[in-house]
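Only a single protein chain was left out; the remaining protein chains are all shown in position.
Take a look at subunit A:
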Amino acid sequence: MDAAEVEFLAEKELVTIIPNFSLDKIYLIGGDLGPFNPGLPVEVPLWLAINLKQRQKCRLLPPEWMDVEKLEQMRDQERKEETFTPVPSPHYMEITKLLLNHASDNIPKADTIRTLIKDLWDTRMAKLRVSADSFVRQQEAHAKLDNLTLMEINSSGAFLTQALNHMYKLRTNLQPSESTQS
């Protein structure tokens, strides 16, 4: 899966916006979106929120986990723990990127948040690399990857599975020839 596709999926997450127009309830295929009234918050999927923001029809509210103290805590905890800690949101990376790119004026302390999320991401990717390395080294057959987001899995998943497949083939083809030799 592409990173772009993962982002596409992440765009279905709901975020809160404050529209500056009014519109009655719309019935989309995926669900209903409540009536829009200027100044009143409403939840919409991210793709719609970004689009409205680009047309300057709304103001975005940061999700409640996008807060400097909370993110600092998460980052510190991630650094302490050996395993993966629960993430703020299953698509935290994509949401952060989209929101900060398009609506950084609506997000307080956008730069700090960007740095914190990046730290979190780097820590998790480092852990992922280490654990993939040990997985391959010890020839494990199974790994549990709770608390990993789709984007993280996707970033190294394709390579990892291909590598494991090759190794498996090499390994299984090794044994018969050994037995024939003996």
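FYI, contacts are C-beta pairs under 8 Å (C-beta built on N, C-alpha and C of every residue); 3 or more make two chains touch, one makes a residue touch a chain; residues count from 1.
The rule is short, and it goes like this: contacts and distances are computed from a predicted model.
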**Prompt:** The complex has one chain missing from view, so what does its UniProt entry call it, picking from "Protein cornichon homolog 3", "Electron transfer flavoprotein subunit beta", "ribose-phosphate diphosphokinase" or "DNA replication complex GINS protein SLD5"?
**Reply:** "DNA replication complex GINS protein SLD5"
**Request:** Write the list of subunit A residues that the hidden chain touches.
**Result:** 1-2, 5, 8-9, 11-14, 21, 23, 25-34, 43-45, 47-48, 51, 57, 135, 139-146, 148, 150, 153, 157-158, 160-162, 164-165, 168-169, 171-172
